[in-house]
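Apart from one protein chain that is not included, each protein chain of the complex appears where it belongs.
This part shows chain A:
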Amino acid sequence: MIEISNLTKIYKLSSKQMKELKTKKNIKRAVENVSIVANSGEIYGLLGPNGAGKTTTLRCIATLLKPTNGTIKVSGFDTVKNSEQVRENIGFLTNEIKLDPQFSPEYLFHFFGKLHGVEDKIIEERQEKLFSYFEINDFKDKKIDELSTGMKQKAAIAVSLVHNPEVIIFDEPTNGLDIVTARSVIDYLKQLREEGKLIIISTHIMSEAEKICDRIGIIINGQKVADGTLGEILTKTNSKDLEDAFFELYKEYNKEEV
């Protein structure tokens, strides 16, 4: 279970970053006063345009960033005070975190398994299961460097799940994947949900969110502007599909900022 209460994350900008963003303010509010509760056995989707604060939120959950204000609890552990316990319970996957190109998927699977304190025997079992599901066995001994984007992504997913985490955090899980691989990743997320895991993903692909997310939180300009099941959001915005709903909200809330 993830409980985010009043999360605010403010970045201090260097003068170079201020120039890049064409702003005179030396701070950037990436996330502002966001509260979310997500439970085991569900897929929660953070939906929003680029730069809305999705990745920042996920990084805060994964203990990589410390909230400026507010608290986050994962499986009852505070991400700041008990960050090590939080990390024991999560699997985090994002485009910016990569596997070392010099090693094979198998080596890294074992390496990270051991870092998570998983016993050798259980690592073997997990490898058998995950490598056959994602069809990694064919290239498990090759260096990550020599793999295609899809293969890399598959290996990264398998490695991030080596310790069978209770909470899985995926930043844009299907980004850069071909449709076949994307489908198998989505199917696996559903399977994890069946096993009672909590999966939180970020995406800007409406159809993906519509299809797999049990509940959706829409983030615009660092603020959560709506959340609930697909039906609840559609009713609230009086729209036919998620895309319409999103643009309704976008028109409403993006104006305020301007």
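To be clear about the criterion, a contact is a pair of C-beta atoms (placed from the backbone, for glycine too) under 8 Å apart; a residue touches a chain by one contact, two chains touch by 3 or more; residues count from 1.
What we mean here is this: contacts and distances are computed from a predicted model.
Of the names listed as "Cytochrome c oxidase subunit 1", "Twin-arginine translocation pathway signal protein", "Sodium transport system permease protein" or "Glycine reductase complex selenoprotein A", the one that matches the UniProt record for the absent chain is "Sodium transport system permease protein".
Note that of A:2, A:34, A:47 or A:99, the residue touching the chain absent from this view is A:99. Note that of A:44, A:112, A:188 or A:246, the residue touching the chain absent from this view is A:112.
Only one of A:87, A:126, A:154 or A:197 touches the chain withheld from this view, namely A:87. Touch with the hidden chain on the side of chain A covers residues 11-12, 59, 62-66, 84-85, 87-88, 90, 92, 96-103, 107, 111-112, 114-117, 159.
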